[in-house]
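Left out: one protein chain. Kept in place: all the others.
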Amino acid sequence: MEPIWNDKSDLDLKSGKYVKIWQGPQHPGVTGNMSLEILLEGDEIMECKTHVGYLHRGFEKLMERRKYIKCFPIVCRICVPEPDTNEYLFSAAVEDLAGIEIPERAKWLRAMNLEMARLGSTIMGLGGQAGAFGLGTVGQWSVAHRDLILDLFEELTGARIYHMYMLPGGVRHEPPAGFEDRLEKILVKTEKIIYDIDKVMFNNYVFKSRAVGLGVIPKEWIKPFGITGTTARASGVKYDIRKDDPYLIYDQLDFEVNVGSAGDVYGRTELRKREVLLSVDLLRQILKKMPRTGSVRTRIPDILHWKIPAGETYVKAESGRGEYGYYMVSDGSEYPRRVHVRGASYTHAMALLEKLSVGITNADVFGLMVSLQTCPPEIER
Amino acid sequence: MKEMIERLGTKFNIKDINEHKDNQVFLTAEKKDLESVILYLKEFEKYDHLTMISCVDYIEDNKFQLTYLLRNYNNNADTIIRVFIDRENPTMTSINELWAGARVYERELKEMFGIDFPGCPRVDDAFVLEGWETIPPMRKDFDTKKYSEETFFPREGRSTLDPTEQMEKKMYPVEAEVKKSITKEFRENSK
Partner (left out) sequence: MITIGKDSKPDDKAKELQNEFFCEALPKEVAPINSKIVQKFYNWAQANSMWILAFGTGCGSIEMRPLYTARYDISRYGMAPRPTPRQSSVFIISGYASVKTLKRIVRSYEQMQNPKFVIALGSCTVNGGMYFDSYNTINRLDQYLPVDLYIAGCMPRPESLIAGFDKMREIIKSGKAEGANTYAKNFEWYKSNQKKVIKDWNMPDYNW
């Protein structure tokens, strides 16, 4: 049987019926730096090819010639909106290979950091989704609100975008005094902004008429395309690594996995709104249950000449966009043998976008692209 | 997990089984069985999510290690299959008929390691690099620093310091001096 994703192009390109246009990388609608080669008949897309590689820096090669601790500054630059997941996974992989157990309080602080990063990136994603359909207001709100979260990050870690808060063996230092109260204030504000966004965006006629029924992902496509995260949950697959294969302290938190059913752009956006509220809830639980005393870091060997025992491992975590994974091979030397980063939107952006965009109009393709949470820097790394 | 490995072991020739965690197992399969091992795991053991395909370059053994990572959603188990192929003219069977996601990974491997996957659509198109002329960049014998210095125009003034010495000098200047003299004396005496 021919698989559903096999594309056979029997279009007669010379017939004069079709127009080929390139959208991106210099295009305001494209998320990040990526381009689409679109074949149009009228306003309908007949064929779409994605082209990536504009942000390729060769991280996996660079990591092979840096010592483990020196990999840290470059690891977080793999994903710009949500760098903390990368930091966590790299330290988790190193700890897994070296057999280090981190203190309890460090686990809670790490989870707090991860949830804050998820909050920021998901809110910005909501704004981007609204902006792709022409609602500039929500875009302004959400980016301005994300800045409040970035201020918290600055207070906690000293940097706005790339934090490097987590290190192998724990986190760098204690949060400053009074941090939890300020975080709680921002959480209240977040709930308010979600209430506003709900009124302006999800009840908006234009947004609804464009997003409902656009880019439906059937449940049967989830596994062949390797879709994970919110995109898969919006299609009705109840799978969340935080719940099903808990890492850090997620098994001590009490929450339900958000599931949607429609699988279209509207459903995915709506699910992400609930995801923001879930993050707020989790952060409140973390603040409540977190142990207030204890060390935040274990002693690790001399990091500059740290030889990690030979072995290989795969660690995974749920980022705001889906499953993030690090496959690390060590050969017992000071340098990693190989680090492979499984970006969350890797297959979404390539194979799935090419398949989904056939048949929709040219104006809708960017809304679809944002709703798949395409993130080019993690695709090409 | 254990029963799955036993059942797999009766059907195929697998070795180097390494149960890394409770729900993570690494095993090595032979190149000729790879497609049937993956198909068996997919159809009968419900490992129907392809997480990723990766590759490790073992230049000293003249081998590439391909890594296929499969996930079973029912019991959250990861099975990681390693396959060793020759480094000269590396070719592997494509599994793009089983998973749509596989074609992206195979295209990337073709470009970054030069491993050919006959039958995978668009596998010969440029994926990330454009106008690449030398050997595939992720191979171990490709020196990225040398390439960068030759191709791009490095700005003068960038120097590399040994972090240990630098930190010692900065934080414990007296001790660093003493240590230096002791090492010097020791070296001279041992001659």
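Assorted remarks:
Per-chain residue numbering starts at 1, and chain names A and B are given in the order in which the chains are listed.
Assume contacts are C-beta pairs under 8 Å (C-beta built on N, C-alpha and C of every residue); 3 or more make two chains touch, one makes a residue touch a chain.
Worth saying up front: this structure is predicted, and the values here are computed from it rather than measured.
Which of A:Gly42, A:Pro73, A:Pro176 or A:Gly332 touches the hidden chain is settled by the complete complex: it is A:Pro73.
Of the options B:Arg155, B:Lys170 or B:Arg187, the residue whose C-beta touches the omitted chain is B:Arg155.
Considering A:Val19, A:Val188 or A:Val257, the position touching the chain not shown turns out to be A:Val19 (whole complex).
Contact residues of chain B toward the unshown chain are 128-133, 137, 142, 144-145, 147-148, 151-155, 157-158.
Within the entire complex, the positions of chain A that touch the omitted partner chain are 13-14, 19-22, 25-28, 32-33, 37, 53-58, 61-62, 65, 73-74, 77, 80-81, 124, 139-141, 143-144, 146-147, 150, 160-162, 377.
Please note the rule applied: only the chains that are shown with their structure count from here on.
Every residue of chain B that touches chain A in the complex is listed here, in rising order: 20, 23-24, 26, 48-52, 54-57, 67, 69, 73, 76, 78, 80, 97-101, 103-104, 121, 126-130, 137-138, 140, 142, 144-145, 163-164.
Put simply, chain A touches chain B in their complex at residues 3, 5-7, 52-53, 56, 58, 60-62, 64-65, 223-226, 239, 244-245, 304-305, 311-314, 316, 323, 325, 327, 329, 337-338, 340, 342, 346-347, 350-352, 355, 380.
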